[in-house]
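A single protein chain has been omitted from the complex, and every remaining protein chain is retained in its original position.
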Amino acid sequence: MDELEVDVVAEAEVDDPVLVEGLPGVGHVGTLAAEHLLEELDEESTLIRRVYSREFPPQVTIEDGIAELTCASIHAVSNPDGRDLLVLTGDHQAQTNAGHYGLTSAFLDIAAEFETTDIYSLGGVPTGELIEEYAVIGAVTDEARRDSLEEAGVEFREDEPAGGIVGVSGLLLGLGARRGFDAACLMGETSGYLVDPKSARAVLEVLEEAVGLDLAYDSLDERADEMEDVIGKIQEMEQQQQQQSMELPTDDDLRYIG
Amino acid sequence: MDELEVDVVAEAEVDDPVLVEGLPGVGHVGTLAAEHLLEELDEESTLIRRVYSREFPPQVTIEDGIAELTCASIHAVSNPDGRDLLVLTGDHQAQTNAGHYGLTSAFLDIAAEFETTDIYSLGGVPTGELIEEYAVIGAVTDEARRDSLEEAGVEFREDEPAGGIVGVSGLLLGLGARRGFDAACLMGETSGYLVDPKSARAVLEVLEEAVGLDLAYDSLDERADEMEDVIGKIQEMEQQQQQQSMELPTDDDLRYIG
Amino acid sequence: MDELEVDVVAEAEVDDPVLVEGLPGVGHVGTLAAEHLLEELDEESTLIRRVYSREFPPQVTIEDGIAELTCASIHAVSNPDGRDLLVLTGDHQAQTNAGHYGLTSAFLDIAAEFETTDIYSLGGVPTGELIEEYAVIGAVTDEARRDSLEEAGVEFREDEPAGGIVGVSGLLLGLGARRGFDAACLMGETSGYLVDPKSARAVLEVLEEAVGLDLAYDSLDERADEMEDVIGKIQEMEQQQQQQSMELPTDDDLRYIG
Partner (left out) sequence: MDELEVDVVAEAEVDDPVLVEGLPGVGHVGTLAAEHLLEELDEESTLIRRVYSREFPPQVTIEDGIAELTCASIHAVSNPDGRDLLVLTGDHQAQTNAGHYGLTSAFLDIAAEFETTDIYSLGGVPTGELIEEYAVIGAVTDEARRDSLEEAGVEFREDEPAGGIVGVSGLLLGLGARRGFDAACLMGETSGYLVDPKSARAVLEVLEEAVGLDLAYDSLDERADEMEDVIGKIQEMEQQQQQQSMELPTDDDLRYIG
């Protein structure tokens, strides 16, 4: 295999499509959002490209005993409610810095092949604490785009995210701008500790307005409920531990007394 | 030396051979199996290729003072009881992700040179606990092959191995499928903590049926007995420690009493 | 994007310019100095080149929601008080060893394009303790240059810095000398624990004399005062802790008494 290979799985007619990227990252927000999109628009979607690269981990995934080489996938979506989409997903990020640059360049080549001009990269931004209201933070390559995204509910904050945006989601903006793409990153706030379907929903609701989409959220809400249960149990355990530690003397107490 | 060099050590007549790979990994199952195969079929085996690569660790092994550069070896085996074999072994895996891709491609080139169409990669799958009955888990590139392997005793499980298959064993399936090879991975269950000759035997018994082989296991069973002794001693020590800790007060107890 | 790309942002007329480098490093001395230089000579400065590289971290920085791809910047400065300058700054160093060599070569190419012969790399040298008097340690490629720098207040010490100079600051001398540049590194002493504007000022004062510059230091002194406040608070806290530990018996004391 060459360093990078793009398999043409199928061809598809898409009209002025928007590239939407959701690869693994903080809170799995990007992948959850992209996969939910494909699930909801299943009948309008066609897998058109697979991208293989030596920069991906050297492994196969196994489903029902069948091995599939690690890759990124691009689906074409004929969107009945708005602009057509190219949806980029996958199970892995590149494993080296240079690999992120190489893969992003390949993704932009495919976007260019389909005459895409607009890009949305989806992800999470870690806050370090559990979230009540899920804000969506934005970053853009072109100042002009900020207003319309603010109308769609995106917040632009002076110094956030403080560490910038790392990986393909960031480079789609950084390398994209250099090649003339108009790119935006939508980042759902998330604790950073847990897979976060609610944050993915917040991001998708912005996307619905930005590109014209009409999504149902039943399956994503179900996953969110499951996560709520998990969080509830963790909090319960923590409270019990705190109570116990207030009631009983600790080893250290005993040692001082001893 | 170039990035990768293949030395032609000898030529060999093999008829429609199957590539069998056993490189270092979990429980050394793959290497134990491949080396036992070569030991048992010593008279029918010829070392035909050595593969050197900058991706291997930069070192020589020393035996009786003689230095040998790290490499992978391929033996041709004229199998009197079934299909001829190419057996791929070695002491090391590649040291980088890209190296795994590069080496696997080189191994597939050699397989193609000998008009191989079928591949078996051998390895172990860690269970985290000591094994009583050694199941062999399978993964294939072509669904059609699953049935015949199930008849040979291989189990195919819905989500196993959960983390996929990493390294050359995985990529022989992943890259192999892309080049038209029909590949299967046979993974013996193993604790993951110890070198496991019993798991290697379980894997070889499947291979015996799959490609037609008639192997003796005396030397492998001997090594298994030695490992049993080791395990027995470890368990004894653990039991003694547990008894002692039940009979005697510990430091912590004393501190509480103090 | 290629492995390395240089964007021509603007052209500038500079006469026999000196390259001054200040990239991130110990105490941020180099970046503080280079950025202060550009701030003070703002009206005489033009951003002329941006250097992008796969060796930089794969990320964008965000300011007011606008994404900028990680890069190094080169400004041309028409210096009214002495020699013209090319000032090299940036937020990141290369992430691999080979990357440092590649980026430094690219920087030297740009220096050569503007017919630069002299280079100053600016940085900090860690002492491990808080500094009262900020000495500036020097290293040069050409012994002849040592005398004039000593006159400007630079100290040359027999075995310092003991570990040599690592990164672009070092390689501008090492690779620069091989290409015929006359390069010097000016290293301000700094504790190594804190961002150090005072050390940056010490380095700039040497540079003022070496290339002919007339800088105000108000903004840098302000930042130094802020850092003094931080240091003062840390020392206060440490003293309080020491006093407490002298007055009160510790855990260990209590245990012996127990």
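As written, the chain order gives the labels A, B and C, with residue 1 at the start of each chain.
Here is the rule we use: a contact is a pair of C-beta atoms (placed from the backbone, for glycine too) under 8 Å apart; a residue touches a chain by one contact, two chains touch by 3 or more.
Please read all numbers here as calculations on a predicted model, not as lab measurements.
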Residue, one of C:27, C:58, C:90 or C:138, that touches the chain absent here: C:138
Considering the complete complex, identify which of B:95, B:148 or B:219 is in touch with the unshown chain. B:95
Of the listed residues C:6, C:34 or C:173, which contacts the missing chain in the full complex? C:173
Filtering C:50, C:75, C:100 or C:223 for touch with the omitted chain leaves C:100
Touching residues of subunit B against the unshown chain: what are they? 1, 3, 52, 54-70, 95-96, 251, 254-255, 258
For subunit C, the residues touching the chain missing from this view: 94, 97-98, 100-102, 104-105, 138-141, 143, 146, 156-161, 163-168, 170-171, 173-175, 177-178, 183, 185, 252, 255-256, 258
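Quick note on the criterion: only the chains that are shown with their structure count from here on.
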Take each protein chain as a node, join two nodes whenever their chains touch, and name the resulting shape: line, ring, star, complete or other. line
Numbering shared by both copies at the subunit C-subunit A contact, with half separating same from different: different
Here subunit A maps onto subunit B under a C-alpha rotation whose angle in degrees, rounded to the nearest 5, is 90
Go ahead and note the Å separation of the Cα centroids belonging to subunit B and subunit C. 52
Where subunit A and subunit C are represented by their mean Cα positions, the distance between them in whole Å: 37
Residues touching two or more other chains, restricted to subunit A: which are they? 255, 258
